[in-house]
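Structure below; questions to follow.
Note that this complex is displayed minus one protein chain, with the remaining chains in position.
Letters A, B and C name the chains as they come in the text, with residue numbers starting at 1 for each one.
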């Protein structure tokens, strides 16, 4: 008989997790709203068969999936996501495709990158995919991050794998001559995503971690205030934790700049027709609120 | 899109299979009965964790699973079977254990052998088992083949993987100085099981195949009549096809010797309590008939 | 049962190049009351929207079915509205709806533009609630599907569709409001599917749809917290197929009107399973999420099978296999 998940320790760990999730959800309360009309048209989503170019472990806890998928690589906007249909693995069937942020786009090579953590059944099955295999993907989907007109400096904040949702905007910043600062928050140094990407894209990379205490909200708030003491960024993009979104919204209010936050929700269609992905935005109860897949995943955030 | 199982060919193949199965079932009709009380006590079944010693492809279409399982190797009688709990494979769960004939017993080394064909979900998952792995097995189960007192010559007939069910009796024959003849019937020479075993055990091995026409019933009947023209065997054991069982029963009637046939049925418990494995033996409809797992798998067969 | 086929190389190009239904010689057409459908494949309510028309050639389908429309606007359930467990997908979206007027103004034009007949799914909380919605929808729908079985709303109430009397009164009232075909979508958890189907037929329904998702309570591991906001959700996907197959078989034996099968259909083979037990048409739900082109692929494969076997239609195809 397998030793059952041991009582005290497991419970403590789960309690931490649950407390974290609850704090996170609570932190978002009343913060979010749908942004005004988009500047340009969104790319048309397509389904396609992407070839797995590579699939490797990155940063201790994650896996990077590089997909050859010209249709999506050529059109995806920063902050958009795709739905990955997870192929059956040894008889295990995954019925719902999994939404994944588009971490990197390489339109020239026709590739995109996704980084994910192995969490439950879906990502466990996804981890079995091998290079050369074909994956059914649908994208690009959703409304991403948008730089307000005239942006010269931007702050991106990501927690854990949430860094991936903002990385496309760091790419855009580089292309548009916007100075980008990426704060990557995580449990340990070894788990942080983004250092190599920032080096490549010429963005400032600020790692903060729980183990060093630098990811604690007061410490991080102080760090950012001093980082931007000379002059605030023109916009803040954030993803990965409700508490970080709240901090960003508070800083945004102080600085008088807009904040955009990318959210997650359980999804089935990714296109707005299953109504599965209600966003935690308060609306008239008789009217359906915004959907994360089409009205987001990026929303305005303000205290 | 995958090419659908093509119409004409697939249907023809399935029609052959279905016709075969129907003929087989029909052939058994009215042939079987439960044997009189057993000579000795049956070994107590146990569940045990068997270690997979080896697992290899044999004779084109089959796999041999050698299991280290002292409890069962030491006690199993010829013609008994075990229930193998198929471990989950990549999330695929197999709920019901699969009954498998005990092909070989090696009480000294504490091992047993099972030979199976990959047919459906259960055996496909079983095929993923690797040496060193542990398998939950329950056995030995059922009532096997029994030599009538004074047997000096015995004829064993097996079709396909059905040869495995009679192999234990070939082992017993060797140990008791009984002269055994094993007829192995199959589609092709390359698929026949038993040649090596008969060589080892000093039994006569007669291969008959569909491709050569020698497995056709009239041809096989003629062959056996001539083979035993000098003097019939004292008992006939058969497994693997209803039509062969009928042929055996006819020969048994001609020769005036008893015939025992091993059957298959869908099983859940293997112990007689789930009542899933009704034997095709005609009985009073108000009374439950014999169960393959406890009253068989070996039954008397007579025309 | 067979594995889901996966598209092969350049699937996308091949898929859009091939439009086998265009020059098809085989007639897969089916009638629901007076409504003739090009073929018997359509989406399940709530698992389709005009947005899917951006991914697939919806005009190859027999019909489109709207998400259930209620009379007045409704907001829907709190998150999580859906999740996946090993047994299948579980959803409790709660049927957000813009109401009949909102549907007509904002959604109907988009459904209409897709091409195939539009079957409008209608919901209500009491048997007499359906007729007013159908009245409000007027001639918009080419047919109306009464969702008497949505198990997501009442957390522990009894579905209208599990009570033959309630079905009869709901259908009879709707019959007075419209000449368009009426389809009644029955639930799984009823004492007798036969009685429910007969009640629908007796009151003038033109078809029954069997069935909806199966109410379930998925729990998170360890914490045992409900995995979706509404506690109870509807289980859908391939694992419910053997359960719904039986219901379709029973319904088809008990009524003369067509039975539309719905439950876990992913491939043409799954559809043929249902046709073989008496279904006249099929609805595809959960399968479209992972494989947006699943419905189109089913239509094309049915066409192809009939062509390969040189038979005139699905009935013959099944008889052919039966005859083996």
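Note that a residue touches a chain if its C-beta (ideal position, glycine included) is under 8 Å from a C-beta of that chain, and two chains touch if they have at least 3 such contacts.
Everything quoted here is computed from the prediction, not taken from an experiment.
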Missing-chain contact, candidates C:201, C:239, C:288 or C:301, resolves to C:239
One chain is left out of this view; which of B:45, B:140 or B:207 touches it in the full complex?
B:45
Could you pull out which residues of chain C are in touch with the chain that's been left out?
1-2, 85-88, 90, 156, 158-159, 162-163, 188-192, 194-195, 214-219, 221-224, 231-232, 235, 238-243, 245-246, 249-250, 253, 269, 272-273, 276-277, 318, 321-322, 324
By the contact definition given up top, give the residues of chain B that touch the hidden chain.
5, 10, 14, 18, 44-49, 71, 85-88, 93-97, 121-122, 134, 136, 138, 265-269, 271-278, 280, 283-289, 294
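The criterion applied here is as follows: only the chains that are shown with their structure count from here on.
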Chain whose mean Cα position lies farthest from chain C
B
Using mean CA coordinates as chain centres, what's the chain A-chain B distance in Å?
58
How many angstrom lie between the centres of chain B and chain C, each centre taken as the mean Cα position?
47
Find the geometric centre of each of chain A and chain C from their Cα atoms only, then give the gap between the two centres in Å, rounded to an integer.
34
Sites on chain A at which at least two other chains make contact
121
Contacts with two or more other chains, residues of chain C listed in rising order
6-7, 11, 86
